[in-house]
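Here the complex is missing a single protein chain, while all its other protein chains stay put.
Every chain is named by a letter (A, B and C) in the order it is written, and numbering of its residues begins at 1.
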Amino acid sequence: MAKSMIDGRGVAVAICATFVLLVPGAAMSQQEPCSLAVTGVTIIDGNGGRALRNGAVKIGGERILEIGKTGDLDVRACAEKINGRGKYLTPGFVDTNVHVSMLSRQIDYARYFDRLKEIAIEGAQIHLKYGVTTIRDSYGVLEPLREARDAIKSGEAVGADIVFAGNIVGWGGHFSETFRSRKPESYFEEWVNDQITHGTGHDLGWKSPEELRQAMNDYMDLGVNFVKVGLSDHDHNMPRLTFSLRQLEAIVETVHARGLPVEVHATSPESMMMAMQAGVDLIQHPEVMGVPITDEVLQELDKGETICSLHGNNYTGKAWEMVKSETPEKGDDDEKGKAEKKKKADPYSRDAVLRDWPVPEPTTAARQKELKEKNPFTIRENAEKIVETNCIITTATDNAPGMSPEFSRTPNKWRARQLGLGTIASIEALVELGLTPDQAIVAATKNGAIALRRIDELGTIEAGKQADMVMFDKNPLKDISNIRRVNAVIKKGKIVDREALPDNPVYFGPKN
Amino acid sequence: MAKSMIDGRGVAVAICATFVLLVPGAAMSQQEPCSLAVTGVTIIDGNGGRALRNGAVKIGGERILEIGKTGDLDVRACAEKINGRGKYLTPGFVDTNVHVSMLSRQIDYARYFDRLKEIAIEGAQIHLKYGVTTIRDSYGVLEPLREARDAIKSGEAVGADIVFAGNIVGWGGHFSETFRSRKPESYFEEWVNDQITHGTGHDLGWKSPEELRQAMNDYMDLGVNFVKVGLSDHDHNMPRLTFSLRQLEAIVETVHARGLPVEVHATSPESMMMAMQAGVDLIQHPEVMGVPITDEVLQELDKGETICSLHGNNYTGKAWEMVKSETPEKGDDDEKGKAEKKKKADPYSRDAVLRDWPVPEPTTAARQKELKEKNPFTIRENAEKIVETNCIITTATDNAPGMSPEFSRTPNKWRARQLGLGTIASIEALVELGLTPDQAIVAATKNGAIALRRIDELGTIEAGKQADMVMFDKNPLKDISNIRRVNAVIKKGKIVDREALPDNPVYFGPKN
Amino acid sequence: MAKSMIDGRGVAVAICATFVLLVPGAAMSQQEPCSLAVTGVTIIDGNGGRALRNGAVKIGGERILEIGKTGDLDVRACAEKINGRGKYLTPGFVDTNVHVSMLSRQIDYARYFDRLKEIAIEGAQIHLKYGVTTIRDSYGVLEPLREARDAIKSGEAVGADIVFAGNIVGWGGHFSETFRSRKPESYFEEWVNDQITHGTGHDLGWKSPEELRQAMNDYMDLGVNFVKVGLSDHDHNMPRLTFSLRQLEAIVETVHARGLPVEVHATSPESMMMAMQAGVDLIQHPEVMGVPITDEVLQELDKGETICSLHGNNYTGKAWEMVKSETPEKGDDDEKGKAEKKKKADPYSRDAVLRDWPVPEPTTAARQKELKEKNPFTIRENAEKIVETNCIITTATDNAPGMSPEFSRTPNKWRARQLGLGTIASIEALVELGLTPDQAIVAATKNGAIALRRIDELGTIEAGKQADMVMFDKNPLKDISNIRRVNAVIKKGKIVDREALPDNPVYFGPKN
Partner (left out) sequence: MAKSMIDGRGVAVAICATFVLLVPGAAMSQQEPCSLAVTGVTIIDGNGGRALRNGAVKIGGERILEIGKTGDLDVRACAEKINGRGKYLTPGFVDTNVHVSMLSRQIDYARYFDRLKEIAIEGAQIHLKYGVTTIRDSYGVLEPLREARDAIKSGEAVGADIVFAGNIVGWGGHFSETFRSRKPESYFEEWVNDQITHGTGHDLGWKSPEELRQAMNDYMDLGVNFVKVGLSDHDHNMPRLTFSLRQLEAIVETVHARGLPVEVHATSPESMMMAMQAGVDLIQHPEVMGVPITDEVLQELDKGETICSLHGNNYTGKAWEMVKSETPEKGDDDEKGKAEKKKKADPYSRDAVLRDWPVPEPTTAARQKELKEKNPFTIRENAEKIVETNCIITTATDNAPGMSPEFSRTPNKWRARQLGLGTIASIEALVELGLTPDQAIVAATKNGAIALRRIDELGTIEAGKQADMVMFDKNPLKDISNIRRVNAVIKKGKIVDREALPDNPVYFGPKN
C-alpha cells in the first residue's frame, strides 16, 4: 500500500484537517467542559506510525478536546474517567460497504418490508458492538435507510452512523435481471425493486448525458449521502457495461457538483479504466472480476487518486479455508482427471461394466466454467497486487442481514459477511494480504473517513474530531486479531452499553 | 401365472420340456442332418445341478439334435465340428429387460429418429457378442422395434432375438410427466411420445374396465410380444398408482386371453400386492422402491407364482462402488453433522466470522431426501431378501443406448447399463446377492425362457430346443465372472462372427 | 335432484332427528326462557315443500323453542322481538367446502403464518355476514384452524361455526407436487407443508392397511372433525390414484370407527367408483374431472347413499360468462382454424410473405390440451347430470383468502371463491343447474347438516335445533338471487351485528 497514502488528493485533505483543528476544534475546547477522559492507554491514532504509550484523551461532549501523555493532561475536572492501563485505543472503524437493509428472498422482504428501518438500526447497533462506528451503506432500500440514518444522527436511536447510497445507479433492483438473471416474478418483487431503484434502474442506459444529469439530480434530492454506479454487470464473471464513458462522465460531474462522492461497481479491467478516466472517487472491491487484474489498471490505481475498497473478509481467514475446501486444486486436477478418464478399460474386465467414453475437447463454456471455479484464487491474487499499489485502501465487507433465520435451514449463505464481525475479518484480511497491522488500522479508520469525505471530522484520534474510539485488551499492532478483544466502544464521546445492543432485536437477537 | 410353473421351479416345466423332447424334438431329429457338433466340452445345461464333463452336442439346422458324453455320440457326419476341450457350454443368456430403441434427450431422438430400427439391431448385435441370445425389450418405440424383431427373426439381420412390449401401458411417453415430471415441451416431444404410446398413455386411467379391454386389444393388434403395465409412478420414490385393481384385472385378463404374458412396473409394496392379486406374470425390478420391501410382499413372492426380474447390475460390482462413493455413510453422518453444527462458536473467536446458526428440526421433505439418498442401500437390501424367496429370478438390466456420444460430454449417465456387458454384470450380480453361480446361470437362461413363455423352445441345452449357446474359456461355476471369457456364441445353430458385429454401427461403433 | 333426498340413509336420520326433538329439545324448552322471537315472517324451514306464511319462531338461549303461526304462539314473555312482516326466514347456510386458512404463495404465508388463526376467524365472520352459519373447512393449516374453531365454539370469538379436516390425506401440502407439480423449493415451503400434513402426506401410499389405521388414528388425535382423502391427483386432468381400494377401505373404516365422516377428492370415474365402494360419505365436486362423467358413476350416485358437494359458483353466473369469454367456442373453432390454415397461399401474393405451413396431425398432447380447454363445459355438463340423480346435493365453494391484496396486482385469481359471497353464488348455481329454489335451499341447509352429521342439531328450523337462521327482504323461493338481500342473521339464538364484522380485519378489511 501507499506509504504516502494521501499523496494526490491528500494535499487538500491535509489543509482541510488543519483548518478544523485550528478553528472549530479550538473554539469548542474553550466551550465544552471535559465529560470523559481515558488515561494510561496506548493510543494508536489512525495516522500510522508509532503508538503513544501511556497516553490520555480528554473528551468534551461529542468531540476530542485534547491528546497527550497521561501526565501532561489535567483530567481532574472530567466528569468520568476510564483507566486505560494495559489497553489500546484506536479510532472507531469505518466499514465502507455494508447493506443493512438488504434481505435475501421474496419471503424475507414479505415478512419484514415494513420493519426495514428497525432492521437497519439493528444492523448499525451490531456493528457498533464490534467497534465499527460508521457504516457506509452502498446498496439498499432508500427510505428506511434514510429514516434509520436520521434516527441515529439525531440521537433518537443508538448505532453506528449510517451514510447511504440507496440504489446502485443503472441496476434494476434486488429482484431484477441485475441480481437474479431473470425479470421480477411477481407484483411484489416489482414493488420491492421500485422501493430500491427510485427511477435509477436499467432504463438509465437509454438516456443521453443531458437526461442523465436530470435523473441524477432528481435522485439526489431524495437525500442520499453518496452515489454508487453499477458500471458493469453485477455478475463479475460477465464483462458487460451499463453505461458508455460519456454517460458515466455526465453522472460523475452531476454528483460532484452536489459535493457528494461517487463510486462504482466495476468488475472488469475496461470498466475500471473507464471509472478512473471519469474521475470516480472509489472503486468497490476492485479485486473482484472474472480475470486477473491487468497491468494497465494497476498502473492507473498506483497514481493514488482512487480509493480501493477491498472485500478481504470473503477470501481470507476461515472463509478462505472454506473456499479452498470447495475449489478444485489449481493446476493438477486436469492432469488427474484426464488420466483417469483416458485409461482405456479392458472390454472384458470387470471395470468395463461402466462405459469408458472418449473425453471431448473442452468447449469455451467448459473453460469459462473452470475459470469461474478458479475465480476465488484470481480475486485473492488481484487483491495482493492491489495492496502493492498506491491506491487508498479501505475495507468493504458486503455485511448484510441476508436470509431471515426462521425461514431458512442454513441462513448464512453470505458466510463471512456477518454484521460487525465481517468488518473485523476484513481488517484482519488486509494483514493476510500483505499490509502491516499499522497500515491495516489506517485503512480501517483514516482511509474510511477519506472515503466518507469526512476526514476533517473523523477517522483519527485528533483534537477537534468526533470522539469515536475503540479500546482493546491486547495490542492489535502485535497481532491484528486482537481487534476482536474489544474492551469498550466510545461513540460521539459516550461509552456504549454494548451488552444492551441490539436494543430492539427484530431480525436476529432472541430468535437466533 | 401357473401355480405349478416351477413347483420346484421345475416340475411343470420338466413335464413341458419332456413333451417337447418327445414330440417336435424327436420329429426333427429324424429330419435334420447334423450341421454342427461340439465335443469334449463341459455342458452346463441350464437346469441347475451338476455339469456334464466331456460332453457333446449335435446340432441340426437351428435346433439341438442330441446331447451326451462325447464318446457316446456319433458326430462323424456333422458338417462342422468344434473341439470344446477345456471349454464350458451354457445356454444363451436371456435379458428380460432392455430398451434397445430408447435414446435419451430430444437431440438424440431428433438426430436418430429415422434410424431407430438400425439402432435396435445394433443393440441386438452388441448383446449377441456377449452371449445374450434373446433380449426382452420392455419399453421403446414400437414400430422400429417390430421391424428390428422381424428382420432378425427372418434372418435378414443378425442379432439376439428381440421380444418387445412397446409402451409401458398407462405411462405417457418418454417426454411426458411419467419420465420428466413435466409435460412435453415441443411438438417434437409430443410426436415422439405418440410413437411410443400408440394410444396407451396416461388417458387409460380415465377408462372403465370395459373400455380398457378394447384399448388393450387395439394395442396388441400392433404386434407386440408382451404387455408391460406402469402400475405405479416411474419415479420409484413416489407411491402413486396408475390403475385401480379392477382396471388392472381387466388388462391382465385381456392380455392373457391373447396368450401373451403381462408384467408390471410396480415400485411400492401396495402396487406389488395389487399386481400379484391381479395375476401378472412378472414384476420388473421388484427390489426397486423408495422403502424397504415388506414381509407381506415377500410372503406373496415366496409362493413362487411370479417372476422377479432383478436389476442387480445397477447396485453390485463396480456400480456399487460408485454408489457407495457418492452416498453418505448410513447412520453416522447425522450424528457427525449435527455435532459439528451444534458446536457453539465463541463469538469472539476467529471461527465466528462464519455465522453459527441453530439447526432447525428436519422437515418431512428433509427426511424424504435423506431416505432417497439412502435408497440404493434399501434397494440392495430388498434384492437380498427377494433372492431368499421362491420367486423365479431373472435378470433385468435396463440396458439402453442412452445419450449419443457425439452430443455429450459424458454420455453414459446410465452407468452399468451398457448393452451386453450390463447383462453380464447382472448375472454376476446375482452371485453377489447370494445365489450360487449355478443358480445364477439358471436365472439367466432357463428362467429367462420361462419369462418369455418359451421354455418349451429355449433356455436349456436339451434335444429339440433351439441351439442358442455360449462357450467360455473358463469355468463359470467356479467363478461367475468367467462368463466374461466368451469363446464362441452359437445362435440358432450357427457360430456367430463376433468380430464382425455390429455390422452397421450407427449409434456406437467407429465413432465411439 | 332427488325428490326424496333422505331415502336411503334418510330413515336413520329421521329417527335421529325425532329423538332429538323429543328428548333434549323438549327438555330444554322447559328450562330456557324465551330470549328472542320472530313473528309475522314467512318460514322456509329447510325441509322443502311449502313455506309457512305469517309464521313465528320462539328462541331460548341457543336453541329454537317453538314454531307456529304467529297467532298461535305466545311471545309476550320473549326478551326481544323482531317483526318479520314481509320478510323470509331460512335456516343458516352451510358451506361444505371452504379453506379459510389457505393463502396462496410463499410470500403470503411468510407474511401471515403467525396470524392464520385470526385470518380463519376473519373468514368465518365474513361468511356469517352473508348468512353462512357453518363452514366446513376441508383443507388448511391444522393448528390455527383448531384454535379458530375452538374460539368460535366457546364464544370467545364471533363467526360461522368451523368444522375442519386439516390436511387432505395422501397429499403433500400446499407447496408439494400435489399442488405445484414440483417439490418444495425452500425450507420455508417444507415447513409450511408440515404444518398442513402432520404426517399424512404422500408417504401414506407406502403403507399397508394396518399401518394406515395407525396413521389415521394418530392424525385424528389432533382433533379434526372429519377426514378428507386425496384419492386422485389434485390436478383433475390427470387420473392417477393415491391409494388402492384396500388402502382406502382401511382409512374409511378407521375414521368411521371414531364416528367421524370421511370424504374424498376423487376426480376420475374410477376413483369415484372406488370411493363409493369403500363407503365414503361425501364426494367433493364430483362433477370436476377431465372427462365426461360416466353412466356407471351416475348409476352409483343415483343410489342416494353419497353426498355430492357441487362447486357451482365456479361455472355459473358471472363466473360462467368469464369462462365462456376465455374458452374457444365448442365445435366450430376447429373447422375455422383448419380452414384458415389450409388455405394455400399463392407464393407470389402479398399474403405469402408470411409462410404458410402444412398443419401437422394433432398429437395426443394436442388433443389433451383441447380437452382441457373444453373442460369447463365438461364440468358443467357433469353437474347438470349429477343434479338429476338421487345424490344428496350440497354446496362446495372452495372459498379461500387466496393472495394477500398488498402483494398482488390482481389478487383474486380465485374468481368466484370470495368468502361468503361465493357461497351465495353456489346456491344460486344450483338453480342455474336445474334445481328449484326450494331444492337449492334444502341443499344449502338441511343437506349441509347431513354432511356435517349434525342433522339432529342443525339445518332446519325445527324446535330443539340450534337457532341458526337468516332473514331476507325478498322471497328467495321466487328468485333465488334474493338470498343476497340479507336482512338479519341469527347465530345460536343471537342477532349478529353484521356491520361490525370482521371485527379484527387482518387480511382484508380496511386495506381492501
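Throughout what follows, a contact is a pair of C-beta atoms (placed from the backbone, for glycine too) under 8 Å apart; a residue touches a chain by one contact, two chains touch by 3 or more.
The structure presented is a predicted model; accordingly, all values stated were derived computationally and were not measured.
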Checklist line | Contact with the hidden chain (one of C:Thr42, C:Ser104, C:Thr197 or C:Asn313) | finding: C:Asn313
Notebook entry, point to check: Which listed residue, C:Asn54, C:Ser181, C:Thr436 or C:Ser481, touches the chain dropped from view?
Noted result: C:Ser481
Item checked: Identified contact with the non-displayed chain, of A:Glu32, A:Glu62 or A:Glu270 -> A:Glu270
Notebook entry, point to check: Of C:Gly40, C:Gly279, C:Pro292 or C:Pro405, which one is in contact with the hidden chain?
Noted result: C:Pro405
Notebook entry, point to check: Taking the entire complex into account, which one of A:Val75, A:Leu222, A:Leu245 or A:Met322 touches the absent chain?
Noted result: A:Leu245
Check: Hey, which subunit B residues sit against the chain that's not shown?
Finding: 105-108, 110-111, 186-188, 191, 407-409
Next item on the list: Against the chain that's been left off, what residues of subunit A make contact? List them.
Entry: 177, 181-184, 187, 190-191, 193-194, 197, 199, 201-203, 205-208, 233, 238-247, 268-271, 273-274, 290-291, 294, 296, 360, 363-366, 368
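Just so we're on the same page, only the chains that are shown with their structure count from here on.
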Notebook entry, point to check: What is the distance in Å between the mean C-alpha positions of subunit B and subunit C?
Noted result: 50
Next item on the list: Can you check how far apart subunit A and subunit C are, centre to centre, with Cα atoms defining each centre and the answer in Å?
Entry: 57
Margin query: For subunit A versus subunit B, what separation do you get between their C-alpha means, in angstrom?
Written below: 61
Margin query: Among all residues of subunit B, which ones touch two or more of the remaining chains?
Written below: 360, 366
